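Below is one structure, written out as structure tokens, with a few remarks after it.
Showing subunit A:
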Amino acid sequence: MNSFADQLLVLVMLINLVMLGSSRLLFSIRAVAVQGAILGILPGLIHPFSGHLAAITVGIILIKGVLIPYLISDAVRKAHIRREVEPFIGYVPTLFLGAIFTALAFVFAEKLPLAPEHKELLFVPASIATLLAGFLILTTRKKAISQVIGYLVLENGIFIFGLLLTEAMPFMVEAGALLDLLVGIFVMGIVINQISQEFSSIDTSRLRALKEE
Partner candidate 1 sequence: MALVSEPMACLLFAAVLLALSGLPGLFLQRPVAAQWIAALVAVFASVLGAYAVIQLLGGTAGAVYQLDWPLPFGPAEFSVDHLSTLFLIPLFLVTGCVAIYSLSYWPAKEKNTAAKLTFFVGLFAAAMVVVLLARNGVLFLMAWEVMAVSAYFLLTTEQQDAQVQRSGTVYLVATHTGTMALFVLFSLLRSTSGSFLFPLPHALSAAFPAATIMMVAALIGFGGKAGLMPLHFWLPGAHANAPSHVSAMMSGLMLKMGVYGILRTISFFTEIPVWLGWLLLVLGAWSAVNGIALAASQRDLKRLLACSSIENIGIIFIGIGLALVGMQTASPILVTCGLFGAFIHIINHGLFKSLLFLGSGVLIHGTGSREIDRMGGLAKRMPATSLFFLIGSLAICGLPPLNGFVGELFLYVGAINDGIHAPLPLAALVAPVLALVGGLAVITFVKLYGIVFLGSPRTADAAHSHEAGGLMIGPMLVLAAGCLATGMAPLLLVKLAAPAVSWYAGIEGDLVSRTGQQVPFMPLTVMNSLLVVLALALAAGYLLRLSKLPRSTGPTWGCAYLAPTPRMQYTGSSFSEMVVNLFGALVAPLRRRPSLATFFPAVGTTFCYAATELVLDRVLTPIFSWIGLGFSYIRRLQHGQLHIYVLYIFATLFVLMIWAH
Partner candidate 2 sequence: MTDIIIHCLIALLLPPLLLGVITKTKAAFAGRVGAPFFQPYYDLLKLMRKGSVFSTTTTWVFKAGPLVTLAAILVAALLVPLGRHHAPISFQGDMVLFAYLFGLARFFTAIAALDTGSSFEGMGAAREVTFSCLTEPTLFIALITLARMSRSLQLSTLLTYPTPAIWLAAGASMLLLVVALFIVLLAENCRIPFDDPTTHLELTMIHEVMVLDHSGPAFGVILYGAALKLLVLGAIFINIALPVTTGNSYGDWLVFVVAMLVLSVLIGVVESVMARLRMVRIPQLLVGATILSAFAMLLVLR
């Protein structure tokens, strides 16, 4: 089973790279959705079955895999935008950086003292790699939507780590986290709509009125 989980985690990391490389927003959104869904499946693979676990699984798949992607793509549809404009750092360099970060994540994970039962799993490197990928997207993309996606990837990375603790931790934390994520994205969606009304584009590099000169 664990080997399967590892393969899924590899998939997650691949999705990161795909997102770093792609310019089409809807595609990225779908990718995030897939990633979320995978995160939903993972706990079932590493932990023995329980009601709590089932609830988590369903919740994650629903929220990360369906609801949030829907919200974002809705916002995209409202704003009539197809693709990300040329980012601050080109796609290829970004991909390259992403690859490097992934490698670093593995190196870093080796150093961390893990619990024995997690030693051979890829959870830690995967989570760090995803975290860094999200950070890359956040800092390189111009569109507000892409930044939301980046934020989602970041959250996913955190979540992967959280999965290590799913059984050890009380159920309510994840629930709260999910809820927050949902609300946060919801509000972001609203804001993005407002932005698209105000500025006719969601290019955050336009949002530069507030600064010191």
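Basis for inclusion: all candidates are chains of the complex that A comes from, given by their letters.
Following the convention adopted for this analysis, contacts are C-beta pairs under 8 Å (C-beta built on N, C-alpha and C of every residue); 3 or more make two chains touch, one makes a residue touch a chain; residues count from 1.
Predicted, not measured: the structure shown is a model, and the values here were computed from it.
Asker: Considering only this complex, which of 1 or 2 touches subunit A?
Answerer: Only one option touches subunit A, namely 1.
Asker: What does subunit A use to touch candidate 1 in their complex?
Answerer: Touch list, subunit A to candidate 1: 88, 135, 138-142, 147, 204-205, 207-213.
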